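Every protein chain of the complex appears in place save one, which is left out.
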Amino acid sequence: MSTVFLYALVGVVLFSLGLYALIVHAHLLRKILAINVMGSGVFLVLVALAKRTGEDTPDPVPHAMVITGIVVAVSATALALTLMLKLTAETGNAELPEDSRE
Amino acid sequence: MGTVITKIPWGVLLILLPLMGGMACFLWPRIAKILGLVLTFVGVLSVVGLGWQIMSNGVYHHAVGGWGAPLGINLYADGLSLLMLAITALVGFGISVYSSGYFERQHSTRFWPLWLLVLAALNALFLSNDIFNLYVTLEVMGLAAVALAALTGSRDALSGAMRYLLANLLGSLSYLFGVALLYHGFGSVDITTLAVQVKGSPTTWAALGLIGAGLVLKTALFPLHFWLPPAHASAPAPVSALLSALVVKASFYILLRLWLEIFGPLGGDVDTLFGVLGAVAVLWGSLQALRQTRLKLLVAYSTVAQIGYLFLAFPLAMSAGVMAWNAAVYLALSHALAKAAMFLATGNMLRFGGHDRIADLDRVVQRLPLTATAFALAGVSIMGLPPSGGFIGKWLLLEVALAQGQWGLVVIIVLGGLLAAGYVFKVLGQAFTQAAVMHESRAVPASMEWAALLLAFGAILLGFLATPVLSLVGIGSPFGAHEVMP
Amino acid sequence: MLQWALDALLGLGLLWLAWCALMSPNLLKAIVLFVAFGLLMALAWVRLDAPDIALAEAAIGAGLTGALLLAALARLRFAYADEETVGSPAQEEAKVRFPQWLPAVPLLLVVAGLGYVVLSLPPYATGLSTEVTANLESSGVSNPVTAVLLNFRGYDTLLELVVLLVALLGVWSLDGLALGRETAPGPVLDTLSRFLTPVFILVAAYLLWVGAHAPGGAFQAGSVLGAAGVLLLLAGWRFRAGLTELPLRLVLVAGPGAFVIVALVTMLMEGQLLEYSPEQASILILFLETTATFSIGATLAALFFGGRPQDDKEHT
Partner (left out) sequence: MIPSDYLSVALLIAGAIFFLAGTLGLLRFPDVYTRLHALTKADNVGLGLIVMGLVVQAESWAAVGKLLLIWVLVLLAGASVAHLVARGALQRGIRLWKR
């Protein structure tokens, strides 16, 4: 198995690990970490597979996409953290309140 | 023909103007309100300009950067995109007029920049022909929508927004994974190129699953609707209108577009699954709406139900193609108008009485006649009574279901209408009675009442425009070239 | 063989760190492990011949995200410490709502399915690399990643800068807690920040300049500037009153604003949005990258700061 597929598989597992943690954890900070790990997994798949050109230089388009993705991820993380802090100030608990309406 | 007006690139302006407006509102908060109103009105004019161009020259293409696909990003607008842009401009203008009276000063400076950026993202989304670019527009729209949903800072708003944000991010990542697989499987992110390249393979199936799941989560189809009612019900009224009328439609539009261009021929079983989930959503959402004691939650659950209707078109389209898709588009358009009107009217009642408990609505009909009319007219369209846009949409759907002998779906469509009548009359019934306890009431600006009423009129008016609207959808034949228009 | 062993070790290390970060019972440990995970990711990017991403990951993915997470945790633990149990270790413990294995079963199927799909992809595919190489000449820069970001897919980058702005608007509209001054920074941090700030600026300028032909560019340079801002904020430096109003907002908007204006002007001159004439491409890209660098740096530092600076003056 070549390195390309090795890293791509690691990306797949990271995505799923993040998803698992997102479902299992109640604490919002952990959910935010989980989302970030999921994102890293997707980015790894995108870039690892870009190395399949058969030449020295990989395909640069996914690289640019991942840089975009990293900036989007940090933006979302900042917003989510602020939201978490405000919610904690309001409820005294860094978890989503159980929805009584559902 | 050939004048300056026909040469202006209206499609690009639809993206750039609100973008610049959003930034200007951020820089100079004092002029935010007036700038927002002017720009959303110019948005309506731009859509008219774009519509003119599309009707006279056919579909709109714009190769950003001059590169063209697959290297660059293409903008593309056919009849389907045009209608989505048009409904966005109309509802957007209504929301702007309403908001100019709704927000206090402090919230106003925060609302306008975010609102204009959401509008820019929506327009960019409906114009994009590139699945990675769609991801970026989804993120702009999603983050701004979350910030708007949390605007009041109340406990409910914050927890609703947090749930919404997590659902949004999960949906985006799932979508992005699908995009990654499509790119690496077929070497492009341009929808038109992919439409030619994509073949049934494990890659396509996985991409279909990931993209489908991500977008269904963002569109809040049952059982992935859990985030919608708290977020939509706890946001300020114009934001609720924006979220329910336009934002969920945006992810639905992407799903529809990708289905038509890329996944359609492959998705047999998925179509059926969508149909089943849609049917459950219609019943579950309507029943939940009927159970609610708070007006805004009732309207939010009604959105869950109405989204279900949109997905009923997928199994029907397998053999009825154009007719079923026309029905879905018509339902999406009329729901956008009606639900925006309904949320805005709800906002008026909430401001007037200071609460949204359905049982204590206290003779709204006498005190706020325009608002009560708006709610009733919007309700007519949601129920699907003639003459209204909702009626045409449901009629088209019913016709296809009958023709195919899909009796289950026929029952669902009719039952959903009856249940909708139940929850709409539950509200209207209270509007005539006097509440047991008197409340302090607060004046509602005329602009807010008229904005709701005109949008509701729009939903009714759509019932008379079936022929021109359906011929517009046909431009560029997004639903397949070989089939005849009804 | 040695190379392969290194990659395998790196891959396993990534998975192990991610697992530990996600499952650690202590939140502080979880965040520190996550930062370590980010640094290991940067190594993985280097192994995948993606030095541009490695720089961005080290600066943004590990560095600034880590700083944001740690600041949030500190606020979570201290700002609300008087309110009952918030932030107590008991509450932070990895609480699990239902049997842990329940979601694990379908997720294993997801791993198997997606893994199979990834392995089923052909071992060789050029993607768009031939198109990029063919047009690199007229793009104005020789680093292909910069060419894609600022020219071929510049429209994505424009919207990406808008995402950053939207996040800041969101944080400000939430009235986030502004960074307090819980403890005095002390002489060491103070001296360090004074000494390092010029170095940071120099590095940012270098990264910006070199991005045209080598790894680097606006995002890497901007995040270095943002890091300088974070350090200064931690050392107790604050925006001078008067600069927090329009001047600060102008810097924040400069990047996307310049991009939109260039988009409009190029459309009027060349006919298509963001279509640069080959002669002017490199100077336009440098201009866009410079403004973007300032905006990205300011936005990232402002996101770290949290609340809107001098919020009370806004309504006067």
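Here the chain labels run A, B and C in written order, and each chain numbers its own residues starting at 1.
Throughout what follows, a residue touches a chain if its C-beta (ideal position, glycine included) is under 8 Å from a C-beta of that chain, and two chains touch if they have at least 3 such contacts.
The structure displayed is predicted, hence computed values, not measured ones.
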Using the whole complex, pick out the displayed chains that touch the missing one. C
Among C:70, C:196, C:214 or C:248, which one is in touch with the chain left out? C:196
Identified contact with the non-displayed chain, of C:25, C:123 or C:186: C:186
Absent-chain interface as seen on chain C, which is shown: 183, 186, 188-189, 192, 195-196, 199
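As a convention for this text, only the chains that are shown with their structure count from here on.
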Can you work out the whole-Å distance between the CA centroids of chain A and chain B? 27
If you average the Cα atoms of chain A and of chain C to get two centres, how far apart are those centres in Å? 13
Residue numbers in chain C touching two or more further chains are 114, 118, 121, 125-128, 132, 152-153, 156, 160, 163, 166-167, 170, 174-175
If a residue has to touch 2 or more other chains to count, which residues of chain B qualify? 132, 136, 139, 143, 146-147, 150, 153, 177, 181, 183-184
Show which residues of chain A lie in contact with chain C when the two form their complex. 2-10, 12-21, 23-27, 29-30, 32-34, 36-37, 40, 43-45, 47-68, 70-79, 81-86, 88-89, 92-95
List of chain C residues in touch with chain B within their complex: 113-114, 116-118, 120-121, 125-128, 131-132, 135, 151-156, 159-160, 162-163, 165-167, 169-170, 172-175, 246, 249-250, 252-253, 256-257, 260, 263-264, 267, 270-276, 314-315
Complex contacts: residues of chain B adjacent to chain A: 132, 136, 139, 143, 146-147, 150, 153-155, 158-159, 161-163, 165-166, 169-170, 173, 176-177, 180-181, 183-184, 226, 229-230, 297
